[in-house]
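There's a structure below that I have some questions on.
As you look at this complex, bear in mind that one protein chain is not there, while each of the others sits in place.
Coming up: chain A.
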């Protein structure tokens, strides 16, 4: 490669490296703000603000979902397997909402153990399987939902 071409290539790659470094530092500084949510344990420790809209995330505890007979009110428990948080919500739940499934709820804390949600989002994991596979997995006792390593 001719010298002037090589110098140009080095300049371009050097520039890219420098800008990448700057972007990496910005992202590192902001990393705690990029879609951050509070697991129940942090809420119970008082790390979550009470008067602001926040997000909490975790798994829907088994046998905790209670639906109102009339209307769209629903209450359930979110757990991170250490602490729990009671969530109340009125509205349509996403398809994936299910006991054992990961959810992210947006709203305000009523107390350290109670949360009033204005929005509930379900999280889909990376696994895709046909219904028959899920049925046989359930039948033979393997848990279908990943044990939420995502959170």
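As a working rule, a contact is a pair of C-beta atoms (placed from the backbone, for glycine too) under 8 Å apart; a residue touches a chain by one contact, two chains touch by 3 or more; residues count from 1.
We adopt the following convention: contacts and distances are computed from a predicted model.
Of "ABC transmembrane type-2 domain-containing protein", "Gluconate dehydrogenase", "Heme exporter protein C" or "Thiamine pyrophosphate enzyme TPP-binding domain-containing protein", only "Heme exporter protein C" is the UniProt protein name of the chain excluded from the display. Listed residues A:46, A:71 or A:130: the one in touch with the omitted chain is A:130. For chain A, the list of residues touching the undisplayed chain reads 5, 8-9, 12, 15-16, 19-20, 23, 27, 31, 34-37, 57, 92-98, 101, 104, 119-135, 144, 150-151.
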